[in-house]
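Some chains omitted; the rest stay in position.
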Amino acid sequence: MNSTMKLMSKIESLLFVSGDDGLTKKQLVFLTDSTEELVTETLETMMIEYEKNDNRGIIIKQLAETYQFVTKTENVQCIQKLVENPTSQSLSQASLEVLAIIAYKQPITRVEIEDIRGVKSERPIYTLAAKGLVQEVGRAEGTGRAILYGTTTEFLQYFGLKNIKALPPLPEEIAIDEMEDTDLFMTKFQEAFVTQE
Amino acid sequence: MSYEVKTEAFEGPLDLLLHLINRLEIDIYDIKMAEITSQYMEHIHAMRVLELNEASEYLVMAATLLSIKSKMLLPIHQDDEMEEDFDIQLNDPRDELVSKLIEYKKYKEAASNLQEMEESSNLFYTKPPTDLSNYQDSQQLALFELDVNVYDMLGAFQKMLRRKQLSAPLHTRISKQEVSIKDQMRTVVSTLKLGGGKLSFYDLFPTRDKTTIVTTFLSLLELMKRQIVQIEQKSNFEELFVLLRKEVMESEFDDEIDE
C-alpha cells in the first residue's frame, strides 16, 4: 500500500516535469524502478481519481503510447483568459526562444528551429516576422529550398545592439554544441523510427 | 615545508591570503606580517603556471605585503624628532588590507550560502509553461506587446536548454556517443598512473553512464589480457584493486582489438 502511494507521487512528479511531451508506460517503469503491472494499476487508479475529484484541475490523458497531464476541459475559460491576458509570459517565452535561436544561429530554417526546440514553431516565427524582428534572408540549398530566417535591423534597434556581434556570448558556446549533439541523436532516432514503420 | 599549489584553487590574492590566515591560525585583526608575507611568497613561487593576467594581481599583492611589512618594521617610537610621524603610527599600516579581507570574506561566505541554495533547489523541478499559442489567433499574437530585453531572450534560451536537458536521455539512450575501447584503455592507464599505479576497482568507474561503464569494463578486460594491468583481491568479497604492471608504450594501444 505504502509503495503504491509512493509510486503515485513519483508518477505525478514525472508526468508534471515531462509536461507536453509526456512519458510512455515503459519509461515510467524504468524511471520509477517499478514493474509494468504496478505502473499499469497505479495509472488506472490515478486516471479515475483525477477525473472524479472536483478539486483536481488536471487529468491524465493517454495519447497513443504516451501518458501526459492536461487541464480539465471545464477550466478552459480561465485558461483562455490567461492566453488573452497580456501579462502572461508563456507566449513571449516561445517567441523569445525562437528569437534567440534565430539570432545566434542565423541563417536558419523553420525545420532546424523546430528540431532545436522540439516543438512546432510556426506561430512564434509568424509573430516575430509580424513584429519585424526577423525576416526571410534567403533560401536553403537542396530540395524544398526552405526559407532561411535571420534577424532585422529593427531587432538590433529593439535590443539596443550596435551590430549582431554585440550579442552577449552564450556560455562558452558549449550549450550550442551539446544541442547539436542531441539533435543528431534526435534525427537518428526519427530516422530509425521512420524506417521501422 | 613544501606545498602543492594550484592557481585554480584560489580566487585571487585575497582568497589566498584568507587561506593562509586560516591555516596559520592568525587573528585577522592582528596579522603577523613577516610570517604571512613569507608564506605568501612561497605560495606564489609554487604556483608554477600562472596566467600573465592573474600573475600581475598576485604580484601587486606581494608588493603591498612587502610594503606593509617594511612599514611595520619601523620602530613604533624612537625619539622626539620623529614626532611628525606620530599620526602615521596611529594608523596601523595593515588597516586597509584587513578591511579588504573582511569585506571579501563576507562575500565568500555569501557565495557558499548561494551554493547551498543552488544544491537544495536542484532537489526540485518545474516544467516550462505549456505552449498556448494554439489557443491564440495569429493576428492577436502579432499585436502582443513584447516588452523584453536581450537578457530576457538569453533567459528564455537557458530555460529551453534546461528543458532539453530533461528530455535528452529518453531520446539519446538509443544511440549514445561512443567511446572506443582503445580510448578508454588510455584513460584507465593514465588514471592508474595518476593514482600511483594502484587504484580501487570502483575508482575507475566514477560515472553512472551505462555506456561508459561498459566500455571501461571491456577496456579493463583487454588491458588484463595484454598483461598491462593486474587485478588483486586479498580474499573473497574484499575490495578489488587494479594494479598497473608496467610502463605502457603508446604503440601498445594501436594493436588491433579482437572483438
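Should a chain be cited, it is by its letter among A and B, assigned in written order, with residues numbered from 1 in that chain.
Going forward, a residue touches a chain if its C-beta (ideal position, glycine included) is under 8 Å from a C-beta of that chain, and two chains touch if they have at least 3 such contacts.
Since we're looking at a predicted model, the values are computed, not measured.
Peer 1: Since each distinct chain appears just once in the view, could you give the copy count per chain for the complete assembly?
Peer 2: For the whole structure file, chain stoichiometry equals A x2, B x1.
Criterion: only the chains that are shown with their structure count from here on.
Peer 1: Can you give the whole-Å distance between the Cα centres of subunit A and subunit B?
Peer 2: Here subunit A and subunit B have centroids separated by 33 Å.
Peer 1: Going by the contact rule at the top, pick out the subunit B residues touching subunit A in the complex.
Peer 2: Those residues of subunit B that touch subunit A are 125-136, 138, 140-142, 144-146, 148-157, 159-161, 163-164, 166-168, 170-172, 174-177.
Peer 1: Which of the residues in subunit A come into contact with subunit B in the complex?
Peer 2: Interface residues on subunit A, with respect to subunit B: 13, 16-21, 23, 27, 79-80, 82-84, 86, 88-97, 99-101, 103-104, 116-119, 123-124, 126-127, 130-131, 133, 159-161, 167-168, 170, 175, 178-179, 181-182, 185-186, 188-189, 192.
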